[in-house]
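All protein chains but one are shown in place.
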Amino acid sequence: MKKIINIADEVVNDMIEGLVAANSNLLKRVDGFNVIVRKNKSDNDKVALVTGGGSGHEPAHAGYVGEGMLDAAVCGNVFASPSPDQIIEGIKAAEMGKGVLLIIKNYSGDIMNFDMARELAEMEDISVETVVVNDDVAVEDSTYTTGRRGIAGTVFVHKVAGAMAEKGADLAEVKRVAQKVVDNVRSMGMAMSSCIIPAVGKPGFSLGDDEVEIGMGIHGEPGVERTSVKSAVELSEILTSRVLEDLPFKEGDEVALMINGLGSTPLMEQYILNREVHRFLTEKGIKVYRTYVGNYMTALEMSGCSVSLLKLDEELKELLGAPAETAALTQRCKGVCK
Amino acid sequence: MKKIINIADEVVNDMIEGLVAANSNLLKRVDGFNVIVRKNKSDNDKVALVTGGGSGHEPAHAGYVGEGMLDAAVCGNVFASPSPDQIIEGIKAAEMGKGVLLIIKNYSGDIMNFDMARELAEMEDISVETVVVNDDVAVEDSTYTTGRRGIAGTVFVHKVAGAMAEKGADLAEVKRVAQKVVDNVRSMGMAMSSCIIPAVGKPGFSLGDDEVEIGMGIHGEPGVERTSVKSAVELSEILTSRVLEDLPFKEGDEVALMINGLGSTPLMEQYILNREVHRFLTEKGIKVYRTYVGNYMTALEMSGCSVSLLKLDEELKELLGAPAETAALTQRCKGVCK
Amino acid sequence: MIITRDDILEVLKKIATKIEENREYITDLDSATGDGDHWANMNMGFKKIVDEIDNLKVLEIPELIKKVGMLLMSTIGGSSGVLYGTAFIRASQVIAGKSELDKNDISRMMEAGLEGIMTRGKAKPGDKTMIDTLFPASNAFKAAIESDLNLHEAANVSKEAGYNGMLSTKDMSATKGRAFYQANKGLGHIDPGAVTLYYMIEVFSDYIVNK
Partner (left out) sequence: MIITRDDILEVLKKIATKIEENREYITDLDSATGDGDHWANMNMGFKKIVDEIDNLKVLEIPELIKKVGMLLMSTIGGSSGVLYGTAFIRASQVIAGKSELDKNDISRMMEAGLEGIMTRGKAKPGDKTMIDTLFPASNAFKAAIESDLNLHEAANVSKEAGYNGMLSTKDMSATKGRAFYQANKGLGHIDPGAVTLYYMIEVFSDYIVNK
């Protein structure tokens, strides 16, 4: 196992410290917990956005804490849900009196632990709402999930709900747009190689020299099909058509597109895939309003990618375009800088 | 070879089209050339910044074209310099009457081709200056270089010179700060696995299961030593101490730090390395003013990283902190958005 | 017969020992049906309880039980952490204010814990989980005290019902948790969570009987 780490059991702690050291202007850690919060709480009290999940998906989620997106991210062990006591610390550190929205990816461990944390929060009279992201159209149930898995589309939830909260909307409104994103985002991925959980020390699965797995999850959960390596054109069709059929997206729709790298797929290849997905969508009469290409939600050093589409309306367009400043995603404001 | 591509010989074209499709608000391609330019030339005429080099280092360099950074990037074939006729197109498309600064990484192919392009530009009465980036302290001469190689520190040159040009400074001034960055930036890298040039189809070298190569270049050029896998603590010391000794950086210095991933090193590991580099620098009394962690200049899917330090003064701090909006690096302004 | 704080502390220590001694067996079961970490998870959790015993022994019984739940939850993490954590925390809520426990308290605690696990994990008896131990054990305990059996006797019938429940998971197919995703759904193997839950009931019952 070739990894830039010290002790395998301490990777989450060390990663958090390195993240905060790099972004000490934006982020801080809640002392004694694996919780990252914004350094400067907004002056105006606003709805707080809290998320979390297993580590190993960096920059998700701590990389999205900051103005215009999340208020706190809770980091579990690699590919394991954080426990409720960690989550409740995130909730308490983030909340500003207008309630908290929990953004949860649909994995049974996450669901159970966030559920419990919500109960703890309610005991302390913090009002909490939740949305569960389940954008992955690949499989109905999976190793860690009942129902669909939540993958890269989650970043759109962070962005849109974060912008709404930043505008001062109340908890119901923030939840409404978060749920709107969940209802309108679909994703599908594929993997070309396994990753190694530091504490395990060996790959979780293996693929032949010429084999890829369509629909594999971001922890290596089984997908729908093992097949030979495809061209970027074929791959874009396989992934995008599954995504399109599902909502379904229709001719005339406007969408946001995310091409997400799982860890070791070069940006060059992500751009090539993006070219083909754009062409495919153009053929189908679907208009891409905004595109994100990069490693937004990874699976350690797994090689592979996912394609996410979010169907947009005017409200979602405005919120998606709003400014944000986080370690992993910064968007400038459209106006001028004074 | 598992790659998301179509035809190996067309990866550069396809990558460029995918990049432009994703960033059509910021970028366009010069028709018929592998040249990326800003979509909207600044209204105020300013010094134009043009760079380029072999492809395969994405997001370098086309990902840094945009407000506050580059005006044009010229994409060669994978790991091969672009030819002068491509470079001259970049120069012509970018220049706005106040002259052009060429930012060149020190590889003999790049030097020769950019040199020739400069001559062509001068024949057309475009005033051109050049800076040559050679930040890699690993080896004095290398497979493609006479003198030191240019690696991730180049991004600091783009950022600082870009900010200076955006302020309206003249060519001499822009060249002065670019050269100041070159004089004050040092880098050192290491690799843990090879990458595959699409047209070649097999790895350029191989490393044992427990082997890393210290000082390897971003095309797989030999480094200084093959050694066993090190802990993040040891690695941070090996890389950072070589960098520190070279300038040399001294106690009390303020620096910008870049932890750069070569392609398949997870962000988690980059953050862990960042933690150790920060600790090491703190021990040495060196203050980190700003940190960048991510895949800024890659080598396809090579696994590994580099550490870059730029010694700062007040001028460099201000320029580094200035706003920028590019595909790969966006910095918000410090003021408010109107 | 009455259960004191010291009794509870003793039972917890004995559960920790029981788990520690069964490393191979539990690991093998979770390797066959899940991802192989259930023993490591539970052992880590109960080691933590033993480490914290000095802090626990100054607490009133309800707070002590709640704290055990919190410790399991935070130390173990993942699924079984929050499931066992929920069970203990819910159990603590039905004995608010008590400084000793009688057989009715024990029955209500078992019921509350069971309900907690079922709500949290959305599983039911027959799904090949720890519920298949606790559900019959809790029911048997309740039926026993309703028939006026004493604590000693109720603990014994509960243990036996739990044991049978645990064994019954061998022939079940999983519908929740990791085992569900296997081709054979874990058929032919006892569920590891059902075993660790049985250990708790067994240790408690034996303690009561020997007291």
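Letters A, B and C mark the chains as written, and numbering starts fresh at 1 in each.
The rule is simple: a contact is a pair of C-beta atoms (placed from the backbone, for glycine too) under 8 Å apart; a residue touches a chain by one contact, two chains touch by 3 or more.
Source: prediction; values computed, not measured.
**Q** Out of all the chains shown, which come into contact with the hidden one?
**A** Looking at the entire complex, the absent chain's contacts are B.
**Q** Kindly state which of the options B:59, B:84 or B:223 is in contact with the chain not pictured.
**A** For the chain that is not drawn, the touching residue is B:84.
**Q** From the list B:115, B:173 or B:254, which touches the chain that is not on show?
**A** Looking across B:115, B:173 or B:254, the contact with the absent chain belongs to B:115.
**Q** May I ask which residue of B:25, B:40, B:146 or B:228 touches the chain that does not appear here?
**A** Spelled out, the listed residue whose C-beta touches the missing chain is B:146.
**Q** Residues on chain B that touch the omitted chain in the whole complex?
**A** 76-77, 80-86, 108-109, 112-113, 115-116, 141-144, 146, 221-222
Keep in mind that, in the parts below, only the chains that are shown with their structure count from here on.
**Q** Among all chains, which one's averaged Cα position is nearest the averaged Cα position of every protein chain shown?
**A** The most central chain, going by mean C-alpha position, is A.
**Q** Looking at CA centres, what chain is most distant from chain C?
**A** Chain centre farthest from chain C's centre: B.
**Q** For chain B versus chain C, what separation do you get between their C-alpha means, in angstrom?
**A** Whole-Å distance between the two chain centres: 58.
**Q** Averaging only over C-alpha atoms, locate the centres of chain A and chain C and give their separation in whole Å.
**A** Result: the chain centres lie 35 Å from each other.
**Q** Could you grab the centroid distance between chain A and chain B? Build each centroid from C-alpha atoms only and quote it in angstrom.
**A** 28
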